[in-house]
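Other chains of the complex are left out, but the ones given are in their true place.
Lettered A and B in written order, each chain numbered from 1.
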Amino acid sequence: MKKILLATSALVMVAGAASAEVALSGSARMGLVYDGAAGASGETYFSSRVRIVFTASGETDTGLSFGASMRADQLGGNNNDSGADKDGDSNGDSTVFISGAFGKLTMGDTDGAADNLVGQVSGVGYGPNDALQEIGFLGSSDTSVYYEYSAGALTFGLGAGQLYQPDPTPVGVDTEDALNIGVKYATDAFSVALAYETTDTVDALHLGGSATFGAATLKARVTDRDDQSDVQWATSVDYAIDATTITAFYTDFGDNDTQHYGLGAAYDLGGGASVAGGIVQQNAPAGDTTFADVGLKFSF
Amino acid sequence: MKKILLATSALVMVAGAASAEVALSGSARMGLVYDGAAGASGETYFSSRVRIVFTASGETDTGLSFGASMRADQLGGNNNDSGADKDGDSNGDSTVFISGAFGKLTMGDTDGAADNLVGQVSGVGYGPNDALQEIGFLGSSDTSVYYEYSAGALTFGLGAGQLYQPDPTPVGVDTEDALNIGVKYATDAFSVALAYETTDTVDALHLGGSATFGAATLKARVTDRDDQSDVQWATSVDYAIDATTITAFYTDFGDNDTQHYGLGAAYDLGGGASVAGGIVQQNAPAGDTTFADVGLKFSF
């Protein structure tokens, strides 16, 4: 027997605003992927995925908001207690937060200031290739902490990776320092963001921006790592015509001399569904490769 | 604090039909199992299980239905992305579909035409032994695709296994072809289904049918594999007396000379609960064995 969850806010009013609650949402995709680097001369395969997300939320008597998030499909979730429950938990997917006038403090498997504020340019396709346009951040270890404060158009972020890893393996070792700081200024028409990351071995400066001109939205990113001589950069344009969005991007990975060109389109079917497809050309010293996909994306 | 999900359709109307949503359902069982093949002279043990299922659904502006399904307890779920998220995902348990006047297209961990249309005869007991009456299908690899179209009493199905396995292991190998096609004709009184499966190494033809005569429902299956000289076959009868259903089955596995006889009963307790028990006798060249179980089944 299936249970249906309500999606209206009208009925929820009856439930009382003070009650903590757990909400369900999710996403899914299905389609075909062509991977030009696979097999002898490229391979095409089916690719589908489902993700279900729990979003818990509540409010204290003094009006502070708190909550947590977890994905249902994630392995290694939150269950790595060891010994006398003195765990640092691996937090493979979950985050916990509290927010108020002071800003928002998040712990767990959270991104840092660079990921949250600078972000990535737009990718193409229905999902499986939606990382080819990305330029990496230094990242942080499993359990990290992130603080964000917004005042009008300005957002400030400060993050730290777990400096000591109690468990799981490696247990009891000092892990690498991972600290990051960033600031973003965003209006309806444009945004600009700057972030700095530092670890024991490498530092990186990230600059990103976006601007909307009528139906077109431009995005750009530049990353300067102190262990590379060339900067990495990426740019994309999304052009909306009614329910259709055309997207193109270009990335240059700097030192390793690899570029990606992408072109794709998505059509909004309504109700949380869209059909999307894209082609990405990868030019690298070892040879050029084509990736393509077409399929459906759903959000619930 | 517990959150209660509504189970009425009346209230859901208020929520608006256009909204995509995620519903929860589940099943559980608890009881005792006797396994005559275990230990020195058979063993009896407790066996209980819980399964929770997420069912996501939505509708596009033009009236196409879409959705996804995932089990909460499944390991290896949908989280086997590799490299730049160019995943084929293992889909250990999840499916995604879109349906409309054209039929229904499902991707992920879906069964093929033989499983869906021919199916199995009835088994006995509260669950742990509910596979002893089954005659296997050739099956398909992790991510497969299945298309089904119904017109009145007639249902047509076409399925394919993943022909290339991008990840996880084995990565980057061409896997076996797995194709299947089937047709089913079903009325309230009877059904008949035929399906054909082919892989690189073996082909199989499956014929199944069911018929209801008053309180009795007969089911039968025959499977002819081209790597075996004898056919495999199974038959069952379910006889309903008020809230009680008596079930008996017989299977013959053909070449390997193994037969199963089963007898069981289930009593519907109402509200989604039933009590059930059964005994299965297995006759095989290596010796005869008895399996039995009794317990409770719940659906939520």
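Note that contacts are C-beta pairs under 8 Å (C-beta built on N, C-alpha and C of every residue); 3 or more make two chains touch, one makes a residue touch a chain.
Only a predicted model underlies this, so the values are computations on that prediction, with no experimental measurement involved.
Asker: Fill in the total copies of the single sequence across the complete complex, 2 being in place.
Answerer: Whole-complex copy count, per this file: 3.
What we mean here is this: only the chains that are shown with their structure count from here on.
Asker: What's the distance between the Cα centroids of chain A and chain B, rounded to whole Å?
Answerer: 36
Asker: Hey, which residues of chain B end up touching chain A in the complex?
Answerer: Touching chain A from chain B are residues 1, 3, 5-7, 9, 11-12, 14-16, 18-25, 54-62, 64, 66-70, 72, 75-79, 84-89, 91, 94-98, 105, 107-108, 143-145, 162-166, 172, 174, 272, 299-300.
Asker: Using the touch definition from the top, list the residues of chain A that touch chain B in their complex.
Answerer: For this pair, the touching residues of chain A are 1-8, 10-11, 19-22, 24-26, 28-31, 33, 35, 38-39, 43-52, 72-75, 127-132, 134, 269-273, 291, 296, 298-300.
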